[in-house]
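Missing here: one protein chain of the complex. Every other protein chain is in place.
Up next, chain A:
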Amino acid sequence: MFSGKQTKPTFKSYLPPLQTDVKRSPQLPIKKLEAKLLPGEIVVNEANFVKKCIGGETCQDDLWGKLVCTNFKVSFIAHNSLPQQRFQCAHRLLGEHDVPLACVEQAVTVNDAKGKQKVLGSNQKLKFNPTELILYCKDFRIIRFRFDEAGPESAKKVCLAIAHYSHPADPQLLFGFEYVGKRYHGSTGERVNGVDPGGGLQTPLFDCSSDWDREIKRTGASEWRVCTINQGYFISPSLPEFFVVPVSLADQDLKQYACYFNSQRIPLWCWNHPSGSALVRMSNNSDPQQQRKVEQRISSAITKSHPLRSDVFKSDLDKNLPNIQDIQAALLKLRQICVIEPFEESEEKWLSSLESSRWIEYVRTFLRHAVEVVYMLDSRHVSVILLEKEDRDLSCVISCLVQLMCDPHCRSLHGFQGLIQKEWVMAGHRFLDRCNHLKKNDREESPVFLLFLDCVWQLWNQYPAAFEFTEVYLTVLGDSMWLPIFSTFLFNCPRQRAEHSRDFAISKSIHLGQDQALRFPPVWDWSQQFSLKDQTLFNNPLYVGKIATCVQNGTVKTFTHRRSKKNYSSTLRGLPSALRNGSFSHHDTLTRRNSLVLRLRPDLSQTREQPESPSERFVRDWFSRPADLQGLLLPQLLPSHLSLWKLYFLRWVPEIQIPQGGPVTAFHKLSVLTDEIEMLQNQLRQYKGAGGTPNNTHVEHSKMYFKATSTPHQSHGPPEYLSSSFPFSPVGNLCRPGILGTPLRKFLNGAKIWLSTETLANETI
């Protein structure tokens, strides 16, 4: 909404139009500033004459405006606009300067005259008048407001309101409830927010048995069935209503076994490898006595479901992977070095600081573990059980990574979203606790999902053409965790969602109509957040699933899902000749692999200290062939080949923004070329269809963000608004607070220059 290209009517049409009448004020004539509110959103408190620090040494660029706290966000309505016209992806739920309350990690108030600062929690008192408010955000932004010209009381009140409302006491106080509840208010059940949850989405949510059935069919898991014993959540509180089990296990048995597992979590089927090996996740037994017996029964059932009756391999994740506290600690350190420490001072030790955060090391550990599992499934042809105490954190990461590496379907946009539905949302990852939306228990907070996204990014970074989506998509998906609106990230498990939605509806006497409970939109309903045009930023012009083999014998074929499915199931049986790319089929190399082992053994001791493990050999063998982007993909795990996800972690840092540079400039060219190709395809299709389709289809259906122009072809540089942070902008989103982290004395010396007449009048120094 700040890019100045308002197009179609959106829900914003419901918002009060921005007032433009001019009000008189002693210093400057100011506009009447109103927060834009969403349905169900109310203003809690506000302060005028607030200054937002934009950054840089001087404060001449700082913005004046009104700071508003609502039950959803911290909004800053600027009186003047940013110094330059900057590009920004327009967000439908948030204005340019807005921060959702759920994204506020910490609100710190400062009085620089008194040299005081306080981290504000819920229901707290503030004994000094704040001159400054610093918001530390979960997405690594640090936003700073100054109250030099604001009334001290209103400044204090707005700070307290922000602190209070960012610590909701109950899940039902999360804004999503009001927002979604509003939809049912009023008349006829017409969707107020233009949301049609689930409907019209191509992403399977796995909340019904048909989605699971399709997944069973897609992966050829004929010896597996959908189990419905948990309907109504009567067996396990944390399992979904529908899940998949071996056909040889009867419902009766399962009910019996359930009590031996942590929170009655019966082992869950995730996915089948084309060879028939299954990937299964299981929580640890609560009773070690019974453990062996039940596990044996489960294992033998899994073996029965394997076409080769292969063994089952158990992979203990708790033993091999960092735990959720480790991951949280790593992210905190990473945040420290990325955005909090002064830039110049941290340059010299950047690499070792990065190492000591251990974030990339953990990313690598997870990827490596997933590769081990892939080796078992793909090379050893055995089924794998992922074992984790609760089966709700590490398993989600590993199970998804394995499927991403093995199954090209998961690298398509809808495949990927379905994967997250299946392995995170339905499997009961505790998003509410891990995001710490209620800020109740910091020990439960952990960025497991972000770590997963980083792992995906590493794969993406190494094989960008294998994924239908872009890194902007991954970044935006990570940010969406902090919008407490989506069914995806609001709850700890499907049952919790069902209960809260029902209770809320009852308590607010919402008439639900046909729905059984409030229906929250999933994050996959991207129109909630972005215009169709902006959503094209998610489409990867490099994606090979689409165009590479489109032209055969001079005829143009469009890519269908069928194709990817065919390729997928053919990973072991040799590729279609069109994709083989001159390399050997997998059959040849399988036999080669064995002979290689025998031959090398005796000589190895001379040059290698450690003998190569079979899985290492599997990896090395895979790397000796050209990668097939529609087949198995293994990440390069050498530490030299894993990097920091700069777009996510460093996008707000102004010092490292490369104007008109960065990978996005190549993306821009690719996007334009792909658009050109789409245009040509349409034209060719018209010839084929003898003028059947109208000529303007291109305009609406183009999947690319950057369009080919029909002006005469000439060389343009990258557009001026492109930068390495695109589509984000560090301007106003990162103000390192000079005060924090520097000795108080230094801060006091510097403080004088900040003193305004108002603070002098109100405070005794």
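One rule holds in what follows: a residue touches a chain if its C-beta (ideal position, glycine included) is under 8 Å from a C-beta of that chain, and two chains touch if they have at least 3 such contacts; residues count from 1.
We take it that contacts and distances are computed from a predicted model.
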Omitted chain, identified by the protein name its UniProt record gives, among "Tctex1 domain-containing protein 2", "Myotubularin", "SEC24 homolog C, COPII coat complex component" or "Non-structural maintenance of chromosomes element 4": "Myotubularin"
Touch criterion as defined above, residue of A:464, A:494 or A:732 at the omitted chain: A:464
Among A:330, A:650 or A:735, the residue in touch with the chain that has been omitted: A:650
Touching residue (missing chain; options A:236, A:480 or A:665): A:665
Sites on chain A contacted by the missing partner chain, in the whole complex: 343, 347-352, 354-356, 360, 463-465, 541-542, 544, 547-548, 550-551, 554, 556, 592, 595-596, 599-600, 603-604, 606-608, 619-620, 623-624, 626-627, 636, 638-641, 643-644, 646, 650, 653, 655-663, 665-666, 668-670, 673-674, 676-677, 679-684, 686-687, 690-691, 695-696, 698-699, 707-708, 710-713, 715-718, 724
